[in-house]
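Omission of a single protein chain aside, the complex is shown with its protein chains in their original locations.
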Amino acid sequence: MNTKELYQQIILDHGKNPRNLRKTENFNKDAKGYNPLCGDKVHIYLKLNENKKVEDISFEGQGCAISMASASIMTDLIKGKEEFEVKEIVNDFLDMIKEKDKLNNNILGEDDKTKLMCLSGIKQYPMRVKCATLSWHTLTSAINNFKEEINTEDN
Amino acid sequence: MNTKELYQQIILDHGKNPRNLRKTENFNKDAKGYNPLCGDKVHIYLKLNENKKVEDISFEGQGCAISMASASIMTDLIKGKEEFEVKEIVNDFLDMIKEKDKLNNNILGEDDKTKLMCLSGIKQYPMRVKCATLSWHTLTSAINNFKEEINTEDN
Amino acid sequence: MNISNIKEEFPIFNNKIQNNDLVYLDSANSAQKPQVVIDRVYDFYSKEFSNVGRSVHYLAVAATNLYENTRSSVQKYINAKDKNEIVFTKGATEAINLVANTFGQKYLNKGDEVLITELEHHSNYVPWHFLRKSKKINIEFAEVNEDGEVTLQSIEKKINNKTKIIGITHLSNVTGAILPVKEIVSLAHSKGIPVLVDGCQGAPHLKLDMQDLDCDFYAISGHKMYGPTGIGILYAKKKWLEDLPPYQGGGGMIKEVKKQGISFGDLPNKYEAGTMATAQVIAFNESIKFLEKIGIENIQNHEKVIVDYAVETLKKNNSVELIANPKNRGGVISFTIKDIHPHDIATILDEDGVAIRAGHHCCQILHDKLGVPATARASIGVYNTKEDIDKLNSSINKCKKIFNL
Partner (left out) sequence: MNISNIKEEFPIFNNKIQNNDLVYLDSANSAQKPQVVIDRVYDFYSKEFSNVGRSVHYLAVAATNLYENTRSSVQKYINAKDKNEIVFTKGATEAINLVANTFGQKYLNKGDEVLITELEHHSNYVPWHFLRKSKKINIEFAEVNEDGEVTLQSIEKKINNKTKIIGITHLSNVTGAILPVKEIVSLAHSKGIPVLVDGCQGAPHLKLDMQDLDCDFYAISGHKMYGPTGIGILYAKKKWLEDLPPYQGGGGMIKEVKKQGISFGDLPNKYEAGTMATAQVIAFNESIKFLEKIGIENIQNHEKVIVDYAVETLKKNNSVELIANPKNRGGVISFTIKDIHPHDIATILDEDGVAIRAGHHCCQILHDKLGVPATARASIGVYNTKEDIDKLNSSINKCKKIFNL
């Protein structure tokens, strides 16, 4: 693995032209994530319908190619999934980034899995793993309704 | 120089039975000295008469053999001297302990100088030099009326 | 690793000190360093040096991992529940200042009491003293008994409903007494009072189990644990580290910084402002590994043999007076000799290569109580032997001879 392989075309593409980089109208779940080390920021917006299905998902934020691509690919895959499926996908992705060779969920199709596996190279760059996982952790917060707002006031 | 030579009989004698270890009645100058490192304490009392002659000098305190002997010998030599002579002797002693081979003042006789030179061995024990000089510095304070009391109150 | 020839692991003993073999009996002051620790510092600077946590280049990543590895090792060694309960400081003194300052800010108010003991080192008194002025609190002292111990009862007697925190030493650096910390913590907790333990002398010599002791704070000095100078450890329960305000401000401990305000980082960063003692923290891992390799039980057994032998030897030496007689004693023995001041003893012993400490050992309150301004202290490390004690004793005899006793 070298950086040429890490920054493959799909990452650069999603990094430069992120999908779903906007704010969902009438979102009913959201959360903010922040990486103080590098300043990456993300704000995830979700609209779950009455059947707990993701009707829309979007994000706002700024960050490196890895973090933007990760948020972009994630939002693409999550759209239309049921809440319980979302949780499974998130866990599977985080496990994969942490230690597993591949994705094990039965929810995503092979194409989607291949897309996600593009991010697996980041494992070899430990200081950058957070770039890839930030939006995923933030999605979990949004789903669980942990609105951990960054407090810039005195404390 | 070894410790057997450092702790020669005269030091042990003055250390064990210090002369002038008492408090001068009607003293008109005094000062306290303290070495926080080892806990040595000394309080010097002086009685200068109208001609600025040392009518009496004494001390109270506790400390190691070196510091007790130094105070004892010092008080013995200082008694009866004029104030300006005292200052000269003190400076000469401190210079000797710091860097000189011998005492240069013309006030003390050879016998007294020999007695004082017993303390010169301390030069080779840098951490102990303060033991030998504490009472001398305190004498200077007393003469100059710097009543630097140790403040044990909050500050 | 065999403890009987452990001296070989410490290069300092390979050299003569003023033509003598070094008889180092000043480990309570600071311990000597094993070769593995010294080498680790050397190698880190020579081949791997980088600041931690701030850059993404290879050396920085590697250093950050090494740094965090030490945190994990310490966690394991002291059986803390969470890695983030380990805060690196510059020393135990800073660790205690951190607690006094932040706990004081948040929880101490006029009239409140801090309970410490007459055995405390100045490091576990002066930081609380600062709050006397700024917060108008009072400091109470649990009494030491004739044997140089502070008992559970002595603590209990001083607890009242104004007591807000208790600070106790684990092992006295003057009397050698090991305090019943677990019992004191349990008593204090039953009254809702947190306990800080000054573990400077405990950590190098006793088996540590934070979850069992259940104390709220435990301060450790790296250099007394055969580690580099410039590093200490504060163990604190997570709830406290989350609850208390930060101590020092600077890089690394913040979350977001705006002109109007600042939010602070999560653990462990919150309490580690600025560039830390990177090389020292990394090398300290070797100290921990070294202690683990020997085994704390072996260390305790060995040190007990030596200290018992020392007590027995010095008791037999007339004119030597031991200043305490604790039932549960660590490797610290303080003594006086009638008619020889401790500083004179230390100077004469030093001539034979016997390094002890003389003075008040940063425990003036205790010395006031004992009625002596200074004592001589021999303290034991993992490398000491019975021969060291014999040499101590014969040098003491030389003192007596010089002083015509």
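Here the chain labels run A, B and C in written order, and each chain numbers its own residues starting at 1.
In this text, contacts are C-beta pairs under 8 Å (C-beta built on N, C-alpha and C of every residue); 3 or more make two chains touch, one makes a residue touch a chain.
Keep in mind that what you see is a predicted model, and the values were worked out from it rather than measured.
S.K.: So one chain is hidden, and I want to know which residue out of A:31, A:46 or A:66 touches that hidden chain in the complete assembly.
M.R.: Counting the whole complex, the residue in contact with the absent chain is A:66.
S.K.: From the list C:362, C:382 or C:396, pick the residue that touches the absent chain.
M.R.: The one listed residue touching the chain not shown is C:362.
S.K.: When the complex is taken as a whole, what residues of chain C touch the one chain not shown?
M.R.: Residue positions of chain C that touch the missing chain: 11-12, 15, 17-18, 22, 26, 29-30, 32-33, 35, 37-38, 41-42, 45-51, 54-60, 90-94, 96-97, 100, 105, 121-123, 125-127, 129-130, 134, 139, 141, 221, 223, 228-231, 246, 248-254, 256-259, 261-262, 273-280, 343, 346-347, 349-350, 353-359, 362, 364-365, 368.
S.K.: If the missing chain were put back, which residues of chain A would it touch?
M.R.: 2-4, 6-7, 12, 16, 37-41, 62-66, 125, 128, 131, 154
S.K.: Just the residue numbers, please: which parts of chain B touch the chain that's not shown?
M.R.: Touch set of chain B with respect to the missing chain: 34, 36-37, 125-128, 150-155.
Operating definition for what follows: only the chains that are shown with their structure count from here on.
S.K.: Any idea how many Å lie between the Cα centroids of chain A and chain C?
M.R.: Their C-alpha centroids are separated by 46 Å.
S.K.: Please report how many Å separate the Cα centroid of chain B from that of chain C, as a whole number.
M.R.: 38
S.K.: List, in ascending order, every residue of chain C touching at least 2 other chains.
M.R.: none
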